[in-house]
Each structure stands twice: as C-alpha cells, then as structure tokens.
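Have a look at this one.
All protein chains of the complex are present and in place, except for one that has been dropped.
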Amino acid sequence: MGKSASTLPAMVLTLLIITAVAGTSLGFIYKLTQTPIAEAAVLKQQEAIRMVVPEFDNDPASEMYELTSEEGFTLKVFPAKKDGQCIAAAIESVSNRGFGGEVKIMVGLQPNGTIIDYQILEHKETPGLGTKMVDWFKPVAAGAEEKSRNAFFDKLFGIKAAEGDGGENGQSILGKNPGQINMTVKQDGGDVDAITAATITSRAFLHAVAVAYTTFTHNTDCESGATKIEEAPTREGAEQ
Amino acid sequence: MNQWKNFSKGFFKENAVFTLLLGMCPTLGVTSSAINGLGMGLATTFVLIMANLVVSLVKDFIPDKVRIPAFIVIIATFVTIVEMVMQAYVPALFDALGLFIPLIVVNCVVLGRAEAFASKNNVGSSIIDGAGMGLGFTMALVMLGSIRELLGSGFLFGLPVYPEEYGMLVFVLAPGAFIALGYLIAIINRFKRA
Partner (left out) sequence: MNKLIVSPSPHVHSGDSVQKNMYGVLLALVPALAASVWFFGLGALIVTLTSVLACVLFEHLIQKYLLKKPSTIMDGSAAVTGLLLAFNLPTNIPLGLIIIGAAIAIGMGKMSFGGLGQNPFNPALVGRVFLLISFPVQMTSWPVPIAARGAYIDAVTGPTPLSVVKEGLAAGRPFSELTAEIPSYLNLFMGQMGGSAGEVAGVALLLGLGYMLIKKIVTWHIPVAVVGSIAVFTGVLHLSDPQAYASPLFHLLTGGVLLGAFFMATDYASSPMSKRGMLLYGAGIGIITVLIRIYGSYPEGVSFAILIMNAFTPLIDKYIKPKRFGEKPAVQKA
C-alpha cells in the first residue's frame, strides 16, 4: 500500500483535487436537475391554486402580484380568470401564531371575499391535533366517516360519532365571507368551531385566512395590484 | 472475508441502529411513518455504497492527516446529489424528510464505514459492506417507522389498519420514537443473548 505522505503539498493537492471533482460533478448534477426541480415546484403551486379556485383559463403564476398585509407579511396573489373575466384569486397567506411557528396556507377567494376553498402549504403543527386543519374547516364528505366503525371500540376509547361532522355546527368556513361572519374561534367569541384540543392552531389558521381576506379586499381589485377606490364592506377583522 | 457474512453483518450482528447505536438523529427524527423510514434508509444506503466505493478507490492517494476532511467532502457530494435528485423527482418525499437529508452528511454510520471499513478494504468488499450496512439501517428504520405509524395513527405504509382515533398519538411524536426504539433494542438484545 503506497500511502501518500502527509506533506503539506500532498495534502493541499489531494484536497484540491477532491473538492474540484466534487464541485464539478455537483455542478453537472445541478444542471441536470435544475429544470425538473423548477417544474416540480411550479406543478405543486399550480396544484395548490387549482384546488382552491374554480376552473380558469389563464396562467395565474405569470400574473401573480404581491401584497403587503398590515402585519408586514408579503402575500402572493394569483388571479384566476375565465374569458378574461376575473373570477377568483388564490392567495398565499401566512400566520406566525401557530403552535409550532408559521402556518402557510393557500386560500381561494371570490372577488367579494367569499372563501371558495383552502389548502395547507406548510406548517409545523402537532401531528394528529393541529394537522387536522387540513380538512377540519371543510364540510365533511357524506359517508366518508362511516367505514370500519365499531361501536364497541368506539365506546371503549370514548370516540363520539358526532365528532368531525362539519357544516352544521359552524366548523366549515367554505362559502362564507369573513366580512359577514366573525372569523374567530368560538372560544374567542367568534363563529367558527376550533379543532378539538388544538385551539392555537385553529386561531393561527383563521388568522392566516383573515390576513388574506383583509389584505385582498382592502388593497386591490382582482385584476392587478392597483388600489381599490371603494372600500369593501367589512364588519371587523382588520385588527384580527 | 466471506462476502455473505460481510453483507449480512449489517442486519443483525453489527446493525447500525440496534447494535452500534449510530445515526440516532435520523432514526428518531424521520421514522414517524414507515414510508419516511424507507425513504431515509434508501437515501442513506445510496450514500453509503457510493461513499464506500469512492473512498476505497482513492484511499491510497489520500494523506492520513487529511483523510477525514476528504471523506466528508466525498460524502457531502453524494448527499447533495441525493438531495437534488429527490427534490426533482420525488418532491413529496423530499418535503417529508426535509432537513434530515442534508444531515446524512453527519450521520455517523456513513463516516464510520468510510473510516473503519472502506479505507482499509478493496472496492468489492467496500460496496458489499456499504450495501449491507445501508440495508440494515433501512430495515431498522422501517421497523421503527412501521411500529410508530401503526400504534400512533392506525396506518401501515399509508394504508389504514384501524380508525385513526384509536391511535396513541405519542408514538407519532418525539417521545414515542425513544420509547419504541428502547423496546426494540431491548427485544433484540434479548434474542441476541438467547
């Protein structure tokens, strides 16, 4: 085994060669994966936009503009148009009040601010509790909860069948306008049912929605970043 | 050395997680589900094989005093490759594993094998060693991930086994990782002694 001696030139040269080879190959791989990575990111964004607004025929990503909320968050607004008519906007909103830090959501609003749908983009909430926000604030799909229920085990574990059925009891926020209802959890005197045992996460989520709503309806029309002349009808929420 | 023994030692006798207790950070951090464990394990396996391969190839040219920095650069290169490829082609898994992918660089298993095995053995044995250790690591992570996923949320590899509400949430969270790992090691030690 002819091991190289640990002389200074040998050491420098070896490390130089290794780092050079490593750098070159990484550059090569980077070039190779650059496009797919960008495509994956775009696809993910597209997917999230598609989930929260009705069908559109423009390219929301290219017409995206940014708004600054009162708290200083930068929100991305993706206008969705059909036949040149603005039908909705997908807004990337954020709240810093989550249990584990930031909660990032994509919420679709009609031009008058009514919530169409939402998606959770990023969060660090507690698994099994805060993570329920993914579909907690949506109406329950009929029959989804019926499968594989066992009355004996439900009783043994204290699981109430009534739990998790939205819509009726004020859990769902879809189709509601934050200007008309109080978009805070019932514990804070609002109209929305908080996630069981995850009130903080619920607050953060509703905060993010409220930020999107107030920023969107106060500052702009749907088309561009231009300031709206008439004020949108709001009841509260500006300071939420 | 018997190559089969060389390969199989990574699963039981010298299993990185259960016997050597190396690489605890990803072991405890990403095993909240079996799929995450599998993804992390395979990513580490790839890095292990490639790092072992390259280290055993260049071992004769590297002066002793700079061998650790040299190994780290080699390992980091492969980790970055894994990271970029994952981000491009399996973004969902990349999102789930997050920070733990770059942390493979400092996974003791990888550097440990480069230092203890690949720098002293030929290319063929090094690759087999890397594969054995890596797959043993993967096996441990999948076992831990399956237990935590099953007990914590009632799923196994993302398939529902029993309704989620019966799951013991603690197993999805960090304390559950320690508890499950502790009992797994205890059980394995028990069989080893027998």
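We call the chains A and B, going by the order they appear; numbering starts again at 1 in every chain.
The rule is simple: a residue touches a chain if its C-beta (ideal position, glycine included) is under 8 Å from a C-beta of that chain, and two chains touch if they have at least 3 such contacts.
Just so it is clear, the model here is predicted, and its values are computed rather than measured.
Of the candidate positions B:106, B:156 or B:170, contact with the hidden chain is made by B:170.
Within the set B:25, B:57, B:90 or B:179, the residue that contacts the chain not displayed is B:179. Touching the missing chain, out of A:35, A:68 or A:187, is residue A:187. Annotation for subunit B: contacts to the undisplayed chain at residues 167-171, 173, 175, 179, 183, 186. Contact residues of subunit A toward the unshown chain are 99, 129, 153, 155-158, 163, 187-188, 196-197, 199-200.
Here is the rule we go by: only the chains that are shown with their structure count from here on.
In the complex of the two chains, the subunit A residues touching subunit B come out as 1-7, 10-11, 14-15, 18-19, 22, 25-26, 29-30, 33, 36-37, 40-41, 44, 126-129, 148-149, 153, 157, 159.
Of all residues in subunit B, only 32, 58, 60-66, 69-70, 73-74, 76-77, 80-81, 84-85, 87-89, 91, 152-153, 160, 162-167, 169, 172-173 touch subunit A in the complex they form.
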